[in-house]
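The complex appears here without one of its protein chains, the remainder shown in place.
Lettered A and B in written order, each chain numbered from 1.
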Amino acid sequence: MSQRAFADQVLLLAERSLMRTLRQPANVVFPLVFPLLLLAVNSGGLDAATRIPGFPTDSFVAFALAIPFIQGALFATMNAGTDLARDIQTGFLNRLSLTPMRRIAVLAGQLGGVVTMGFVQALVYLGVGMVIGVRLESGVAGALVLLAFAVLIALGFGALGAFAALRTGSGEAVQGLFPIFFVFLFISSMNMPRNLIEIDWFRTAATANPVSYLIECVRSLIITGWDGRALALGFGTAAVIAVVSLALASWALRTRLARS
Amino acid sequence: MRTFAVARGVAWRTLHTVFTNPSLFIPGIVFPLFFFTAFAGGLSRIDSVPGFDYPPGYTAFQFVFVLLQSAAFGGVFTGFGIARDFEGGFARRLLLAAPHRTGIVLGYALAALARWLVTAAVLTGVALAVGMQIGGDGVDLVGLYSLAVILNFAAILWASGVAMRLRTMQAGPIMQMPVFLILFFAPVYVPLSLLQGWIHAVATVNPLTRVLEAGRGFLAGTPTEVATAFAVAIALAAILWLWALRGLRSAERAG
Partner (left out) sequence: MSQLAIEARDLVMQYKKGPRAVDSIDLEVNAGEIYGFLGPNGAGKSTTVHILTTLLPPTSGTARVAGHDVISEGPLVRAAIGAALQEAALDPLLTGREHLRLQAALQALSRAVRKPRADELLARVGLEDAADRKVGGYSGGMKRRLDLAMALIHRPRVLFLDEPTTGLDVQSRTALWDEVERLAKRDGVTVFLTTQYLEEADALADRIGIIDHGAIVAAGTPAALKAEIGLCTVEAVPAEGTSAERVSTVLARFGPALDSDHGAAAVRLESAHTGLADVVRALDAEGVEVENLAIHEPTLDDVFLAKTGHKLEGAGAEATEEREPEIEAT
């Protein structure tokens, strides 16, 4: 099959993935509104934390702006997973596999839609941040790097959701991942820099938690500027998540679509 | 008395459903524990913010919020069950069978309370196990837990009113969102005095702030705004009782 034909298939399925998301307003509005609502609430409630000696910034909203980007990735997982699970349950995946479509195009198309939404979400979060007065210390270049990072984590988390869907064929099982992600999000440096977490076990857990590095990567672009270590750890972590998730999803796809 | 018999029946059945289904029972206990861990554990450094003055410490400070949050969400979770009953048709059976239908609402409320008491016991146990300090005496603690009970009652009334009007599981987010907002627009992480800007303004007018601050005062042994807090909680419950009853009438009319 030519590269052109494969690209066409991926584009078609990505278009369908996007169309489905846009036709379910809750899937568009909720991932945009809820993280920003939480940002507003937490920033207001925790602003006093900036007075803790050693707190890296005097604006909690700048500190916390990183969180919606990660929450957005979480929603990407859920949406990719439940959409794919629905395709499995309705038999639509079987229908697709009866066409000349290459197996991997299913995954690529689904993730294409998810990544596009992730990019749009990231733009919105950045825009809102700027409107409420947050300045990116890393400037315009930093904003571009941030968008690239948002795309990478949407890809990685979306693939994780796709893996769960392909492995279980169940939307409920995908939804069951939500509490797990919730735990990873909260037991991290989400609300407090790791060096200011007093409780030893919590600090250890946050240090072991890959989500901390994702948050800190975005945060560094906003409040620090160019922090090579944070960027390396963040992009490295995101890349590992993406590679592992994609491998798992591809394997699950091969098993799910056992066709010759 | 017949109302109470109906209430007992509904409560028994609801509790039986919950306690025999781990997927219904476990989240109600796990989530408050998780929040307690995340807030008290991750944010404990806040006690070094200038102006933060709560003698029992940050763990106790967060315990009060999580206790009240668990009471409120305990009511909402039971509300999901009511919505499920309507969607599945079981509620119609209850409406047909019960001679005194207010007993149905009361029954759900009793069930919500019983569920929450289990959660509260576990949460309290864990908090004590991690060394939470208590400044208040027995009377103060009764005051704290009484506020939580009233809040739990108010929340189930809110959720049942929504469930009986909409009669579908899709009502879930509508039940949850206002409760979530009212909880988080209160002084969750720091006292009211340390809030600034718009959040301070919102928290000042938020009725839950009075309840929360009174609860923290009870735990610290320095009761504050007790009368206001109880008045607010009871008024909220009274208004939502009417809301729930009108919801019941709406469900009866729908048949």
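Definition applied: a contact is a pair of C-beta atoms (placed from the backbone, for glycine too) under 8 Å apart; a residue touches a chain by one contact, two chains touch by 3 or more.
In this text the structure is predicted, and so the values were computed from the model without any measurement.
A.B. asks: Thinking of the complex as a whole, which visible chains are touched by the chain that is not shown?
C.D. replies: Even though it is not drawn, that chain still touches A.
A.B. asks: Out of A:66, A:85, A:101 or A:145, point to the residue that touches the absent chain in the complete complex.
C.D. replies: A:101
A.B. asks: I'm checking contacts with the chain that's been left out. Which of A:54, A:91 or A:228 qualifies?
C.D. replies: Touches the omitted chain: A:91.
A.B. asks: Using the document's contact rule, name the residues of subunit A that touch the chain not shown here.
C.D. replies: Contact residues on subunit A toward the absent chain are 5, 8-9, 12, 16, 19-20, 23-24, 87, 90-92, 94-101, 255-256, 258-260.
Rule of thumb we're sticking to: only the chains that are shown with their structure count from here on.
A.B. asks: I'd like the Å distance between the centres of subunit A and subunit B, where a centre is the mean of that chain's Cα atoms.
C.D. replies: Each chain reduced to its C-alpha mean, subunit A and subunit B end up 32 Å apart.
A.B. asks: Using the touch definition up top, name the residues of subunit A that touch subunit B in the complex.
C.D. replies: So the residues of subunit A touching subunit B come out as 41-42, 44-49, 51-53, 179, 182-183, 186-187, 190-192, 196-199, 201-202, 206.
A.B. asks: Could you pull out which subunit B residues touch subunit A in their complex?
C.D. replies: Listed in rising order, the residues are 27, 30, 34-35, 37-38, 41-46, 48-52, 184-185, 187-190, 194-200, 202.
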